[in-house]
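Note that one protein chain is taken out, while the other chains of the complex remain in position.
Coming up: chain A.
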Amino acid sequence: MSALLAFDAVSLVLGGARLLDRIDLTVGPGERVGIVGDSGAGKGWLLKLAIGLAHPGSGSVRLMGQDLATTDADARRLLRARCGVAMQGGSLLGELSIEENMRLAIGTGGGRVARRIDRLLLEFGLEQAAATRADRLSIGEQRRAELARAFMRDPELLILDEPFEGAFARGEGLEAQVRRRIVPQGRALLLLTQDMVLAGRLCERLYRLERGRLLQQAAADTVPAATS
């Protein structure tokens, strides 16, 4: 089966500095891969490259088997729509309500979409905030809303950049919720984080991003029984 996401010798130079240096990475269906790196190591750029929001200086990125360099903007959007993405620092649209932000991920739809939104909001503890503007929520609530939105389209691949940042009070519950939505359903995950322990809990394969290179880490423990 072809990889959902594949980086082939990807390099990125920004402002004269080599941020990413010949990165090779594949994420297959159902695989959970974690990339751990310090702040400024280039994890955010990996996310942008993975979904075609930025282009590598050299090498190629394939998403769902399609080379992002050779697909046009509309085709790239269709590919991205098959992924669930949560960006570091949040990326909700502030002037829209939480429900509208959720709806944005799936487009038009009637009662079935509304029920799906209600269910996700309930699961992520946001049922009271559905009609609230995103910019009026706390950071933790925004983070939960963004994670809930990432699951709106039943994505084959999740790309989460520091998914629990700012959600300290409910971090454990949120992690368990995300795990329940990924592991039993066989979804692939690319987790970008500074937290090696978190990455170890959620992922099967771990890399460390250091000076632009990916260094494979010892195999993480498989996800414990709580996920089953």
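By definition in this document, a residue touches a chain if its C-beta (ideal position, glycine included) is under 8 Å from a C-beta of that chain, and two chains touch if they have at least 3 such contacts; residues count from 1.
Basically, contacts and distances are computed from a predicted model.
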Which of "NADH-quinone oxidoreductase subunit NuoE", "Electron transfer flavoprotein subunit alpha", "ABC transporter permease" or "Assimilatory nitrate reductase catalytic subunit" matches, in UniProt, the chain that is not displayed: "ABC transporter permease"
Omitted-chain contact residue, chosen from A:Lys43, A:Arg80, A:Arg144 or A:Arg201: A:Arg80
Touch criterion as defined above, residue of A:Pro29, A:Gly94 or A:Pro184 at the omitted chain: A:Gly94
From A:Ala9, A:Ala69, A:Leu104 or A:Leu122, residue that would touch the chain that is not displayed: A:Leu104
Residue of A:Leu12, A:Val36 or A:Ile51 touching the missing chain in the full complex: A:Ile51
Hidden partner interface residues of chain A, rising order: 48, 51, 53, 74, 77-83, 85, 87, 89-94, 96, 100, 103-105, 107-108, 149
